[in-house]
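Attaching a single structure in structure tokens format; questions to follow.
Complex shown without one protein chain; remaining protein chains in place.
For chain A:
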């Protein structure tokens, strides 16, 4: 009823006054430059697909993508240096987008991980050349039915799906807006902008195309399902607060709203729409971070998607979604923290334990990493729940550390191949350390980082979130977190044991020699992992400086 009344009020207001002109929105283009550059490059990428000859498309697209991401990153750094992360932080684009420390920090991480992810997208030396054409991880022609004549013709013609680059750029643009979104509609639009390209990217694997397409369909269905919940939640919250703006909702939630019109006064007596709506929005975000019980898409999609896409998705999506979750909980709903904290406790505990426990019996390395990512989502949630500046800082640091480990680990997965493409079954990894000591050692570094062993970034990150959680009064979470880490250590170490202490199989996979692109990705991953592990303080301080949300 109350929503109806509010809507009627708006209508009469609109009807009563003649509209003479629509005021142009005030947009701070310079402060939104990172997003705008990426969107622009993505649009250009579409044009490239249309107008540039097939032969040179790959090079133009790779150049365009890397250049766009790099300049967007430069723009982020410029903004941060200009003080937009701290004292000049404010809300831009008519209240739609926040430009503040957490947003810039997370955008920086997303852009950097996107750059190294794009390197793996562009890798063309791993698969043997088909009909004299070098091929990447993506289908020759995504639209052709797997196994059909048209597919064979496309392979023979040397087609490649260079659309993946603009798609990735579109996804990145959505991810950039997601943690910065300052109203619920922008949040939703950003979510769809980065989700839709990801669904497509999942579907275009060159090998095992049916699995890839199945993954994409599942991801799409479940993603759409969760979007519906999210949207419904937005509607309920709007109905309660009369606004989609974070600041306005926060004022209503806190009870500090200055002007109470009759409609608002009506709704404020009943918190149920707010609680239900808030829970539904949370659910939408928890789906994206892969928290239990909204995690079930993760292993199937991670396994089916082309491995470079998996790496990109696992890193960047998680960063963006946790950014949005942080902003929602710290800016919009801090007034409700006594309501959402216990629920989030439950989610975090379930996520940590389920992720770690189910991973124990996995036999596919990509699925293993998928469950590992679920467990890590739980660890990060522990930091989120701290509801303190320390918690934000630790989560920011963890996300930075985690994304590079993840992309690096999936990049290593692309290297280990046999006749059928990537050899992801763990039994095939036996004895890898004897055949390719360097590759195995690099993977071992990533696994140790996942397990949170000291001198790797994983330890510093885990220590930071657990410390924040403990200081925030969530000691139980820390205990569960440590137990889960112990369980998780089992399967990480098991892979190391498998690689170094098992006899190699006679028909085992070989390690392909990648181009400098993938090598760069892996090297960056290792370097970040070790630097953040050995000397984390500078980056912790950086995250600390960036931990204040603008309201």
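The criterion applied here is as follows: a contact is a pair of C-beta atoms (placed from the backbone, for glycine too) under 8 Å apart; a residue touches a chain by one contact, two chains touch by 3 or more; residues count from 1.
Quick note on the criterion: contacts and distances are computed from a predicted model.
Asker: So which of "NADH:ubiquinone oxidoreductase subunit L", "Efem/EfeO family lipoprotein", "Septum site-determining protein MinD" or "Sulfur carrier protein ThiS" is the UniProt name of the chain that got left out?
Answerer: Going by UniProt, the chain not displayed is called "NADH:ubiquinone oxidoreductase subunit L".
Asker: In the full complex, which of A:187, A:231, A:347 or A:380 touches the chain missing from this view?
Answerer: With A:187, A:231, A:347 or A:380 as choices, the missing chain is touched by A:347.
Asker: In the full complex, which of A:202, A:359 or A:407 touches the chain missing from this view?
Answerer: That would be A:359, which touches the missing chain.
Asker: Which listed residue (A:33, A:109, A:268 or A:282) would be found touching the missing chain in the intact complex?
Answerer: Selected residue, touching the omitted chain: A:282.
Asker: Looking at the full complex, which residue from A:27, A:94 or A:217 touches the chain that isn't shown here?
Answerer: A:217
Asker: Considering the whole complex rather than only what is displayed, give the residues of chain A touching the chain that is not shown.
Answerer: 217-218, 221-222, 225-226, 229, 271-272, 275-276, 278-280, 282-283, 287, 292-294, 296-297, 299-300, 338-340, 342-343, 346-347, 354, 357-362, 487, 490
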